[in-house]
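One chain of protein is taken out of this complex; the other chains stay put.
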Amino acid sequence: MSAHAQLLIVLLPLLAAPLAALMRTPDAAWALATAIAWSVLSLALLLLLQVQAEGVLSYAIGGWAAPWGIEYRLDPLGALLQLLLAAVAAAILPWTRQSAARELERARLPGFYAALLLLQAGLLGIVATGDAFNVFVFLEISSLSTYALIAMGRDRRALTAAFRYLILGTLGATFYLIGVGLLYALTGTLNMADLAARLPAVADTRTAHTAVVFVTVGLGLKLAMFPLHAWLPNAYAYAPSAVTALLAATATKVALYVLVRFVWTIFGAEFAFGAIPLAALLGVLAVLGMLIASAVAVRQDEVKRLLAWSSVAQIGYALAGLALASGAGLAAALLHLANHGLMKGALFLALGNIAWRFGNTRLSTLRGLGRAMPWTMAAFVAGGLSLVGVPLTVGFVSKWALLQAALAAGAWWLVGAIALASLLALAYVWRVVEVAYFEASESRDLRCEAPLGLLLPTWLLVLANLWLGIDTRWTLGLAEAAARALAGAGL
Amino acid sequence: MLVTALFVVRTRDLLAATMLLGAYSLLSAGMFMVLDAVDVAFTEAAVGAGVSTILMLYALVASGRFERTPTRPQWLPLLVVLATGAALVWGTFDLPPVGAPGNPVHQHVAPRYLQQSGAEIGIPNVVTSVLASYRGYDTLGETAVVFTAGLGVWLLIGGLQRRGAAAPVLASAPHANLILRVVSKFLIPVILLFGLYVQFHGELGPGGGFQAGVILASALIVHLQVFGADQTRQIVPESLLRVLAPLGVLLYGGTGVAGLLLGGNYLDYHPLGRTPVGGQHLGILLVELGVALTVSSTMLLLCYLFAARVARR
Amino acid sequence: MTAATHLALTLVVPLLGGLTMVALHRWPRLRDGVVVLTAAALFACALAVLADFNTGDAPLLRLAEPFPGIPLALRAEPLGVLFALLASGLWLVTSVYAIGYLRARRESHQTRFHICFAIALAGAMGVALAANLLTLFVCYEALTLSTYPLVAHAGNQNALRGARTYLSILLATSIGLLLPAIAWTHVLAGTVEFTLGGVLAGKAGPLEATLLLALFVLGTGKAAVMPVHRWLPAAMVAPTPVSALLHAVAVVKAGVFTITKVVLYIFGTDFLAGIPAERLLVYLAGFTIIAASVVALRQDNLKRMLAYSTIGQLSYVVLAALLLTPLAEIGAALHMVAHAFGKITLFFVAGAVYVAASKTQVSELDGIGRRMPWTMAAFSIGALSMVGVPPTAGFVSKWYLIAGAFQNDFHFVLAVLVVSTALNAAYFLPIIHRAFFRPERVAPRIDHGEAPWPMVAALLVTAALTLLLFFFNAPVVELEKALVRMP
Partner (left out) sequence: MSSLGLYNYWIVIALMMVGLYAVIARGHLVKKLIGLTLFQTAVFFLYISMGFVHGGAAPILSEGVAVYSNPLPHVLILTAIVVGVATTALGLALVVRIREAYGSVDEDELERMDSDA
């Protein structure tokens, strides 16, 4: 059975979703979803060991060989992403039961869990596949389920946010489709490895350049790259808490994974960074994104939107790492992907606890919560410190790696940007901490901590945040292995 | 084609826009026929012209017919559009000319489908063989997309207790209804028959799971329009649809798992039958059935949901 | 109990103490006992580390390995041991003082106060004994974060504002300047380990070295060099024991200690000597001394005056470190100790005056000498030490500073030393004069005597230490000799 693990990791959630939809009671659907999430996690670990042992795994679906049939390829980068997706989902799903029960009507819960499973299947499918068009199909599965999930938020603005995300997301996917179409027209194949082999021959044509631009713009929309991020703040702010946590920790990361896959595997570093000034373009957008998004985040008074803007900024960090066009930069970007997933997961779960108790997460609601909900706020502070990049946290590890890569590449503009952005991060995290701990509020002196069911997963992610900040064998080791596999050149 | 598209964008009256969009889909189906894409033309006509127009009509009933005059500056979108267009045109210069047999597209992957699919899978319609077997996983993903859409729409506007009988949309003039009633009584069985034909003829000529599913659904949608949602619900209750839609996906996935258990890779139909080619036949048949199930039940479910929501307003 | 366990104990003891304090939350008397006990245990550990170091046994204790090649590790070396001893010793005294102060003022959140104190001390010990820049940076940040709740202890609006400036400047400089500096050093030198004689020799050009040094000096916000000094006066909103220990000893000394260590162990004195632009930083330190002393002159609030005087004194140590002559390095270490004893006494006095007479302004101190003779006597000793009058420790360190300046006849430094001594005298002596020789203009509201006994005892101990250091500075000098054996 382990030979088929590569496929089962996607198939399990995909086929479990219809089952979940058929379930009558919400708890049965939740139990199925959590069981699937945990089995996916075990599969992801199994696959990781296999990849480390045998190198790139390949699985021809339908028995047809690579360029003709669809092929699943898994390399260290894919294994790292799948592990992140599985781990975050496995932590968030147990948390979802009580949070969703309170935020959504009972009748819709089985459907809600089915959509969550579809979202996870879509994301895992994108990471697992080695076929460019298959990425589009699974991208659509995850996007459609995301639109539906966001629109289930209580606030009516969730609907407009979902609609705007639908329009922009579909535009992005269609741009990606055009890019892949142009590549197909030039090379005649859709399999990524095959594409990478045949592209250099036609690399200097104008069509190839346009294809790169369209794929980058398309993915930029899905990735919420700086100028194309309009949909993200509202979408994360008004979606149900569980959905925001899952999306923040995984969705944009997968889009960035596809961009890395295209830039490094298919186009190859020399072509992508040589022919078109992709490095300069990404670098400028990343720095702009980091600074402006952080600046906006400081002024938000709804904490979920604040964290959503901070997500846009953090994606800027990862893009900046990518824009360094060096092995070290790539490793730093991948490391930040994984770390940011953990950080945001913990933070949004903490917010979910507050939303569970008070129904909203405005800054005024947080007044005096330091005493009222000590464990939740402690988790939030730990996540916030990790966001700022204080030592002994995961954020510091990725900041350190980014600084190293930037200095090695002599990118002074990036060092300054990172310093400034982390100061802004400090500003908006501290704004929340100050309100929570130092502003006393008369109405809320009683202790009303969230129930254990919500607290345990939150603290699980927070502990992961701290533990991986000290023992970085897992995250740093994997990211470097992935970068070495992709970049080939020495770190 | 271009003129219809431009007019669709220009017009203020959304009803006209929807109708023109239907016409546009039909025209594009014709164009696909010219470009030898028969299956695609069939699907575009059935899905593009048929279902999306019905759904848009429902949405229009809910949201009013006319569009306010645009107040925002028009030059910015124009600029963006022209820039993208120019980039695309600039990009096409190095593309091989349309229709030339020497294009790389025809050299690399496609020839094998054309030459070997007859022997390996044994069905004349190469598109169906590629769709169901070579790239069967894409189609599974696509069925999942249809299911997701159905699920998403149900999550958004489903689960409503219908208050009062849902008046049929076109029931404005009762006597006019008589002709419609008689004609539709005659038409529906024919459509159903044609749908089944398309389903099983998919291997020989143009057709297949999607088209058949939509046609079967459209038969019942006609019934829904003419006789009102309540009568149609007696024939095909909504709960049945909500069971059939996931079932289709499971059937498709299950066929793949069966291939897995019998020793092949996932979605490998060879071990299913006694002979490899026989296995392919059986596999494709089952898979197409699964697709038809999901597509038909989802399309009908969509119409039920929209009808119920519109009637409630 | 090998030397390595002593090193580990220096970190574990305060954290353990903190935990037990949490456990004894409901029994204040027991908790205060634990506080003193932990302080005593920490001091004992520091002594043990000193003993091990003297016997030449200085192992590398590896705690964790976050990055390949850069472990979080501790190692004893002369400067670090001195600072560790200083911090843990004075913590013992301060804890006694703090218990008295908190009891007298009936402050709320006392447990949180002591726990943060314990964590801050753990951070200070970590900075002292760090084996490489990364460990130093980690403990430096821990120190900043753990002292934030202390500064914002009062919880009212201006305490919050003060704490906000405190935190923003410190974290801004550390993440904004210090972290890039460390990363750059790692990229340039390939290692961030502290090796006597410097790692950068030959690996960085003159321009890069100067820029890097500037990054370090400005990045270490805790050294309060002029542009980044504003956090120190802002932190005066904290209760006096906090200002006493942290802002006279632990926090600020950590900053100056970092700079000295960077100069000695990362750059190396002879490598720096070769760089002409290094003089700029000496001028900057000199300017800080003069400006801070001038501002201190005009301060009426006692604690703010002491804060500005601290900024000035700190730059003495920075100045000495950047003089690069062996005698100056020893002078720097000595001044660190002397200033600690002197300044902590002055802060204790300020706290005692506040508790007993609830007076905070210098102008209100007329004739207080007669009411609080012991306290004001200690104040005079402290003040004299700051000025550098013979019987006090301040004189010894100034003596080495001047000798160091003469060694490479750096006339600017001599001028700065003379002028600043005059300025120190200008703002300290009138206070002594006002306290003893001026009659009380207005009768105090409450006829108060001395402050509660634990506070008076503490400040007398530190005053005595200031005097003792003058006579028994030999062991300290011997310890520091190892530092510069290979100048």
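In order of appearance the chains are A, B and C, and numbering begins at 1 in each one.
Keep this in mind: a residue touches a chain if its C-beta (ideal position, glycine included) is under 8 Å from a C-beta of that chain, and two chains touch if they have at least 3 such contacts.
These numbers come from a predicted model, not from an experiment.
J.: In the intact complex, which of the depicted chains does the undisplayed chain touch?
T.: Contacts of the omitted chain with visible chains: A, B.
J.: For the chain left off this view, which of B:L55, B:L180, B:L247 or B:L282 is in contact with it?
T.: Selected residue, touching the omitted chain: B:L55.
J.: Check each of B:L6, B:L193, B:I235 or B:L262 against the chain that is not shown and name the one that touches it.
T.: Answering carefully, the residue with contact to the hidden chain is B:L6.
J.: What residues on chain A make contact with the chain left out of this view?
T.: Missing-chain contacts on chain A: residues 133, 136-137, 140, 144, 147-148, 151, 156-157, 159-160, 162-163, 166-167, 170-171, 174, 177-178, 181, 184-185, 190.
J.: Using the document's contact rule, name the residues of chain B that touch the chain not shown here.
T.: That gives, for chain B, the contact residues 1-2, 5-6, 8-9, 14, 17-18, 21, 24-25, 28, 31-32, 35-40, 43-44, 47-48, 51-52, 55-56, 58-60, 62-64, 67-68, 70-72, 74, 77-78, 80-82, 84-85, 88-89, 92-101, 103, 105-106, 109-110, 113-114, 117-118, 124-127, 130-131, 135, 138-139, 141-142, 145-146, 148-149, 152-153, 156-157, 204-206, 208, 210, 295, 302, 305-306, 309-310, 313.
Keep in mind that, in the parts below, only the chains that are shown with their structure count from here on.
J.: With contacts defined as at the top, give the pair, A-C or A-B, that has more of them.
T.: A-B
J.: Farthest from chain B in C-alpha centre terms, which chain would that be?
T.: The chain lying farthest from chain B is C.
J.: Roughly how many whole angstrom separate the Cα centroids of chain B and chain C?
T.: Those two chain centres are 75 Å apart.
J.: Please compute the C-alpha centroid of chain A, do the same for chain C, then give the distance between them in whole Å.
T.: Chain A and chain C have C-alpha centres separated by 44 Å.
J.: Could you state the distance in Å from the CA-based centre of chain A to that of chain B?
T.: For chain A versus chain B, the centre distance works out to 32 Å.
J.: Got the chain C residues that touch at least 2 other chains?
T.: none
J.: Please list all residues of chain B that touch 2 or more other chains.
T.: none
J.: For a test of understanding, state which residues of chain C touch chain A in their complex under the given definition.
T.: Its residues touching chain A are 64-68, 72, 137-138, 141-142, 145, 152, 155, 160, 164, 167-168, 171-172, 175-177, 179-180, 183-184, 186-187.
J.: In the complex, go through chain A and note every residue touching chain B.
T.: Residues of chain A touching chain B: 4, 7, 11, 14-15, 17-19, 21-22, 59-64, 67-70, 105, 107-108, 111-112, 114-115, 118, 121, 125, 133-134, 137-138, 140-141, 144-145, 147-148, 151-152, 178, 182, 184-190, 194, 198, 202, 205-211, 213-214.
J.: Under the touch definition given earlier, write down the residues of chain B that touch chain A in their complex.
T.: Residue positions touching the partner: 87-88, 90-96, 103-110, 112-113, 133-138, 140-142, 144-145, 147-149, 151-156, 158-159, 242-243, 245-247, 249-250, 253, 256-257, 259-260, 264-270.
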